[in-house]
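Sharing a structure, written as structure tokens. Questions coming.
Apart from one protein chain that is not included, each protein chain of the complex appears where it belongs.
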Amino acid sequence: MLRFILTRVSLIIPTFIGITLLAFFLIRLVPGDPIETMAGERGIDAARHEQLRKEFGFDKPVIVQYGIYISRVLQGDLGKSLITQAPVWEEFKSLFPATVELALCAILFALVIGLPAGMLAAIRRNSIFDHGVMGISLAGYSMPIFWWGLILILVFSVQLDLTPVSGRIDVLYYIEPVTGLLLIDSLLSGEEGAFASAVEHLILPTIVLGTVPLAVIARMTRSAMLEVLGEDYIRTAKAKGLSRFRVVALHALRNALIPVVTVIGLQVGVLFTGAILTETIFSWPGVGKWLIDAIFRRDYPVLQGGALLLGIVVMSVNLIVDLAYGLINPRIRHHR
Amino acid sequence: MTLNDLPTLTLSQNGHNPEPSQRTFIMKKSALLAAVCVPAFLAAAPLSAKTLVYCSEGSPENFYPGVNTTGTSFDASTQVYSRIVEFERGGTKVQPGLAEKWDISPDGLVYTFHLRKGVKWHNTNKNFKPTRDMNADDIVFMFERQWKQDNPYFKVTSPNHSYFDDMGMPKLLKSVEKVDDYTVKVTLNQPEAPFLADLAMEFAAVQSKEYADAMLKAGTPEKIDQEPIGTGPFYLVQYQKDAIIRYKAFPEYYAGKAKIDDLVFSITPDASVRWAKLQKGECHVMPYPNPADLQAMEKDPNVSILSQAGLNIGYLAYNTQKKPFDDLKVRKAINMAMNKKAIVEAVFLGSGIPAKNPIPPSMWSYNDTIKDDPYDPEAAKKLLAEAGYPNGFETDLWAMPVQRPYNPNAKRIAELMQADLAKVGVKAEIKSFEWGEYRKRMQSGEHQMGMLGWTGDNGDPDNFLHTLLGCASAQGNGSNVAKFCYKPFDDLVTKAKVTTDVAERTKLYEQAQVIFKEQAPWFTIAHAVQLKPVRKEVVDFKLSPFGRHTFYGVDIKGK
Partner (left out) sequence: MTAETMEAPAVAAPTATPPHPLREFWGYFSANKGAVAGLIVIVLVVTVALLADVLAPHSPYATDTSIALKPPFWQEGGSLSYPLGTDPIGRDILSRLIYGSRLSLLIGIVIISISIVLGTVLGLVAGFTRGLTEIFIMRLMDIILTLPSLLLAIVIVAVLGPGLINSMLAVALVILPHYVRLARAAVITETSKDYVTAARVSGAGTLRLMFKEVLPNCTAPLIVQASLGISTAILDAAALGFLGLGAQPPAPEWGTMLADAREFVLRAWWVVTFPGLAILITVLAFNLLGDGLRDALDPKLKR
């Protein structure tokens, strides 16, 4: 088991280095001048420009810059944003919880609806319900979520006036950030209505971000269940006279969950992609929007640091899923 | 979605619990229930104090206006700081600020400022408690931080003090001395009429020297720009990037406590979303409305739209040093080929007026006798044929990637221009770059035709005519993107620059505008109008001619 874990972890290191390389060199290929961007609309005179270039080390060869960058990263220093001058880590720390909250809710939403829907569809294979679930989930999977978000805002916020248009919580509530997750902080604050407001603001973004994972989970659960339900031991269990419910819930579900867990893990990367679009549409103050802004503003340190941190998050989740997979399914472990 | 779902997930993953799916179902129901009940909760919002919510358009870079250049950052910091002198609210007149009064020597070189006594610093910071009132040290610090390279704070946050440099301060200042605790003497190298007005600008915000020293000692000098302490009407309570800035009225503000108790900036980058929030009462004032929503705003009984002619111009510059636009006939032909009225109506949607001159109508010396080139595709075709392009030509057409006050949607304007030009046989290809890159490339003259614009700094025609169209700025990477250098024009604006008599200057500028129209280096598009939708319960919000948003003196009805 230890060896399995160690192999897995060691696989991460080259990927980690690769990400730093990729982020570092790709953004330097982007045409544009960070000093110019930093100077803002009013421009900058040539002498000051040169002075700043030196100060930020942009005059050194790229390789040297990379070396300096990496050595600082290894000391835990991700640099400072060129635009705000705030440390990248601080900005990430203040924005990441918003993304996590949104992503967690989206995954929960997808699970809460996707798992049972997929199971029922499998149990009632070829019924109208089955076809309905599969049809809807394929539509969900085909959804351009940037459009989906706009349509939901149009219908629920503007026409029906049921949900707020954007933001994380009503601005009238002053919530001291403790965990950064507003659902928790709003409860801790003890302010009446704050939690409800946080929930209310989460509904639409959660649906938008959860749509694709929901479709994937429903389809995955169904096919995994179908496979399991056809296996011998389920037939044996049925023959033994176990109730249908016990067969499904105890035996089939557990085994069907294995591939589903993997899929959830794989969805993390997809979730961040979705989060970029969702955050843009709902003005959600998360890391997706932050990174997009960084690209458009040539904020090198933010993009490098942000990509690295996100990469670490995705890798860690994948690793955990991998390990969990190994735990649930011993066969995998022995193969390696 | 409730928090209780978390343990459910873990349970079903482990598979130890026999009925995870059932529990999941129950949770789903309760989540739905919560969703349905929510609007009822909201009715009881925790509101006792007077709160004004401003839906701002973006996050500030930091809270030190000395290194900022964007209105967004100025809006965020201006609430916190005071300056030596201030612009009157809603105007351009300079009035006393931290300096109660001042004397100017007869030769205009020495300014002696007599400071107000008993001005308190905000005392709500966790890490620093001010022990003294504002005094001359703070004023001197304001100058030296931006001026003296050896000041320990010169490089903190950023060494690029754009406005300080742009206003010519490094060359202008000879010395800044503290005479006593409440008197500061500033000596200039040469007389400068707008010097006082310069000191009322955002970059001259006064920070606490004592706070700066303490933070320097603590090794965290940048703190003073992130957790600002000022003497302004509001103190900063909380800032969350891309989400919210929260201020409270400072009870000891020298001019008296603000009428509102809480000021909240709800950061909302999307203009349509800002409007939706204003409509629902989630905010009270919003900047930069989407022209598309103006119609609906006018109809809303809860909202009034404040408007003011902006000091700006949006234009399409022909690169007069490149073929085919080095030919005056071609420039004139293109001017006539495009339907300005239709373009302005379709894109500005009532938030702009078609422009014929390079300076806005509200500016002195605006020459209203000038006739704009008519929209006449037939005449344009003839002119093109005369110029040797009977079948038109191919060109590029640069469109800015961003929305600016003087141009709400450059790409859409470009599409309309492209369609108009196609009718006279000119094939235009729309090009765009990242905004910083775009400006740089335009200034180095890579384009054939390109859109840009200008918002005035100080209300002087020189700031438009000489800066944007004079020979000096046509060279290198100057701001004259038409690369227009025409001697008769340049002579006029250069002469006007050194003339002091306003009547004389007016004549010169009027003449310059005539030549501008004859030579047609630009297709002048429009002057945008500054529009500010404000909810009816907001009392006495005043538009700033500089486009700032200040909330001292504003009140809110009801509640």
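Residue numbering begins at 1 within each chain, and the chains themselves are lettered A and B in the order written.
We take it that contacts are C-beta pairs under 8 Å (C-beta built on N, C-alpha and C of every residue); 3 or more make two chains touch, one makes a residue touch a chain.
On a predicted model such as this, the values are computed, not experimentally measured, just so you know.
The chain omitted from view is touched by exactly one of A:274, A:301 or A:326, namely A:274. Among B:144, B:166, B:181 or B:345, only B:345 touches the chain left out of the display. Summary of contacts with the chain left out: across B:70, B:272, B:307 or B:463, the touching residue is B:272. Of B:90, B:401 or B:553, it is B:401 that touches the chain left out of the display. Mapped onto subunit B, the footprint of the missing chain covers residues 271-272, 275-276, 290, 292-293, 295-296, 339, 342-343, 345-347, 401, 409, 411-412, 414-416, 418-419, 422, 430, 432-434. Where subunit A meets the omitted chain, the residues involved are 14-15, 18-19, 22-23, 26-27, 29-31, 134-135, 138-139, 141-148, 150-151, 153-154, 158, 212, 216, 219-220, 223, 263, 266-267, 269-270, 272-277, 280, 288, 291-292, 295-296, 303, 307, 310-311, 314-315, 318.
Basically, only the chains that are shown with their structure count from here on.
The mean-CA centres of subunit A and subunit B are about 35 angstrom from one another, to the nearest whole unit. Only residues 30-33, 36-45, 48, 51-52, 55, 83-86, 91, 94-95, 98, 105, 108-109, 111-113, 115-116, 119, 153, 157-158, 161-162, 164-168, 170-174, 177, 183-184, 187, 191-193, 196-197, 199-200, 202-203, 206, 246, 249-250, 253-254, 257, 261, 283, 285-286, 289-290, 296-298, 324 of subunit A touch subunit B when the two sit together in their complex.
Considering their complex, residues 1-3, 5-6, 9, 12-13, 15, 18-21, 24-25, 27-28, 31, 34-35, 37-39, 41-42, 44-47, 51, 53, 59, 61-62, 68-70, 155, 157-160, 162-163, 165-166, 222, 225-226, 237-238, 240-244, 246, 264, 266-270, 273, 276-277, 280, 282-283, 433-437, 439-440, 443, 479 of subunit B touch subunit A.
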